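Working notes, structure below.
Missing here is one protein chain; the remaining ones are kept as they sit in the complex.
Presenting chain A:
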Amino acid sequence: MKVDTSKPLEYGTHENSNRIFGFWVFLGAEIALFATLFTVFFVLVNRFADGPSGSELFEIGPVLIETFLLLTSSFTIGLAVHAMRHQYKRAMLVFFGITLLMGLGFLGIEISEFVTYVHEGATLQTSAFLSSLFVLLGTHGAHVTFGFLWGAAIMIQLMREGINPATANKSFIFSLYWHFLDVVWIFIFSFVYLKGLM
């Protein structure tokens, strides 16, 4: 493979720069996907039937911790990419690991929130509002779960091979994905939780 040293390592080969561009196109599709889910949620948001409404259900505390964890993890994955560009393998792995742990923490809180909702009688079957809430949050949560597994696989590859064009490319694409999940969460936090609490 020809590596162009004038570019950052992850863009070095023609193939790698195509992968990054392709992933941006894929993120375009992901935006369309979440935009549709948000639309469904906004259409159904006032259709509580006999179930609870958002203001009866939501608690700001756990959601704030989730927000704090995910936003910070977006920062640490940025630090990991920064370390990668300086070839600091150890620092990169540390920041990568912190990112994934925070993702795991986020998932833990989200799952316990879901359990609480269900215990309060708010299930997927209760009302259209709750169906759309669970599917919107669940799709985001599934993305974080997949991201955790994907990130873990990349970390193993980094430990085995160190920072090379292949692993750098994968890590960079993963960071794009992770930032994207963060952006989606900002919309969920603002328009699902904060608006729902009003």
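Following the convention adopted for this analysis, contacts are C-beta pairs under 8 Å (C-beta built on N, C-alpha and C of every residue); 3 or more make two chains touch, one makes a residue touch a chain; residues count from 1.
Everything that follows uses one rule, which is that contacts and distances are computed from a predicted model.
Here one chain is missing from view; checked against "Tryptophan synthase beta chain", "Indolepyruvate oxidoreductase", "Quinol oxidase subunit 1" or "Sulfate adenylyltransferase subunit 2", UniProt names that protein "Quinol oxidase subunit 1".
Although one chain is not drawn, the whole complex shows that of A:A128, A:L176 or A:L194 it is A:A128 that touches it. Annotation: of A:L71, A:A91, A:A166 or A:L194, A:A166 touches the absent chain (contact as defined above).
Residue positions on chain A in contact with the hidden chain: 1, 17-19, 21-22, 25-26, 28-30, 32-33, 36-37, 40, 43-44, 47-51, 124-132, 134-135, 139, 149-150, 153-154, 157, 166, 170, in rising order.
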